[in-house]
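In what follows, a single structure is set out as C-alpha cells and then discussed.
Up next is chain A:
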Amino acid sequence: MTPLLEVANLNIFFPQASGESTVPVDDVSFTVAAGELVALVGESGCGKTLTGLALPRLLPRGAEMGARTVIRFRGTDLTSLSESELRTYRGRRIAMVFQDPMTSLNPVMRVGAQIAEAIHAHRKVSKRDARERVLALLTEVGIADPTSRIDAYPHQLSGGMRQRILIAMALAAEPDLLVADEPTTALDVTIQAQILELLDHLRATRKLAVLLITHDLGIVAGRADRVLVMYAGRIVESAKTARLFSHPAHPYTRGLFASIPRLDADTTRLTPIGGSVPRPADWPTGCRFHPRCGAAIAHCTTHRPPLEAAGPDQLAACWVTQGMTK
Partner candidate 1 sequence: MSRWMIRRIAEAVATTVVALLLLIVLLHLLPGDPLSALLGDRGADPAVRADLERCWSSHRNTWQSVTTYFGCLARGDLSYSLSKQEPVLQLIRERLGPTLLLGGLTLLIDFTIGLALGVWSALHPDTWRARLISATTIVGYTLPSFVVGMLLVWIFAIKLPWLPTGQLSEVTLPVDSGAWAVFADHIKHLILPLTAMVIATIAVPLRQQRTAAMTTAAAPWVLAARARGVRPFAVAWRHCWRPALTPIVTLLGLWVPMLVAGAVFVESVFSWPGMGSLLADATFARDVPVVVAAGFVVIVVVQIGSLLADALYHIVDPAQRST
Partner candidate 2 sequence: MKSQRGWGILLLGLLVLLAVIGPWVAPDWHAMSDALTDALLPPSRAHWFGTDQLRRDVFARLAYGARVSLVVATIAVTVAAILGTMIGLAAGTAVGWIGATVQRCINVGLALPRVIVLLVVLAAVGLLSPVALGIILGGTGWPAVARLVRGEALRLREAPFVVAAHALGATPGRVVWREILPGTMPAVLVATTLGLADAILLEAGLSFIGVGVKAPIPSWGGMILEAREQLTNAPWLLIAPCLALGLATSAATLLGEALRTSLQPDTR
C-alpha cells in the first residue's frame, strides 16, 4: 500500500551570513498512511514544529530545504510544485491546526468569515451555501448555538471554543491529512480532554489521517497508531504505540518516561535526564544525545547512529541498543 504521505531525507536549514548554517531538522524520514494517526513527540527546539510546517511548505522566511528532500503526497512530490500549485494542497489536502488558539485567529475578522475563507479558497460556492456549510462545521466540532457564534469575533470566545473554530477551519475543505501542532498545549486539562475527544471523534467519522505533534507522551498513549520520537533535529526512535510504551528502546525515550510524574507511582522521586536540551547552534557531534546519556560509549561521541530495527515494529538510533559495547 502506498502511504498517503511520504517524507524522505527532510533537511531544513537556516543559511547564515557567515557561511555556516544551523540545521534544526536533519535528515528526517517517515510516512503517514491514510486514516492513520502518527504522533511526533519531542521537547522544545527539537525541530518538530518545523517538520510539520515543511509538509505544506510553509517554512518561515530564511529557512531552506535540502536538495535531497522529498515530500510525496499521494505520489506527487510537493517540493517540485510552484507556490500557486501548492495552494491547491494547503487546506484542501493537508490542513493544519496550531498550538495557540488565541493568536491563530485574525482578531478583526468574524470567525464564520474565517472558516468560509477556507471553503472559498478551494471551491466555487455561493455565499449562502458557504454559510450553511460553516454552520454545519460549527455543529460538527461541537459549538453550541452555532447561529449566534458564527458572527462572533475571536475575543468573544473562550480558548476551547477558539480551538474548535480552528479545527472547523481545518476541516472546511475536506482534507486528507490533518497536521495538529500541540493542539491542546495552551488549554486547561478539562478543555484539553474535550478537544482530544473531538479529534478522536472526527478521525473516526471522517477517516482522517493525523500527524499529531506534541511534547506530551500522555496524550499519545491510547490514541496514536505509531510514535516518532525526535531529539535535536533527528528521529531517534519510531515504533507502534503499544511497543514504544511497553519497551522503549532509545535511552532518550526511556529517560522521558522516567521524567514524567505518574498517577500510579509509588515513589516521590523521579529519575530525570541530566543536563538540558541543546540549542540548534550547538548540537553535539555523533549521537546528539550522548552528553546527557548514561549509557553513552566513546563511539557515540563521534559517529551518528543510524535508525535500525530494535524490536518488532520498532526502530531506534542508538549504538548501544544496536549491540555495540565498550
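Keep this in mind: contacts are C-beta pairs under 8 Å (C-beta built on N, C-alpha and C of every residue); 3 or more make two chains touch, one makes a residue touch a chain; residues count from 1.
If you want to know what made the cut, all candidates are chains of the complex that A comes from, given by their letters.
The shown structure was predicted, so the numbers you read here are calculated from the model rather than taken from an experiment.
Engineer: All of 1 or 2 belong to the same complex as chain A; which of them touches it?
Structural biologist: My answer, from the options 1 or 2, is 1.
Engineer: If we count contacts the way the header does, which residues on chain A are in touch with candidate 1 in the complex?
Structural biologist: For this pair, the touching residues of chain A are 53, 56, 58, 83, 87-92, 95-96, 98, 100, 103-109, 114, 117-118, 121-122, 153, 155-156, 166, 169-170, 172-173.
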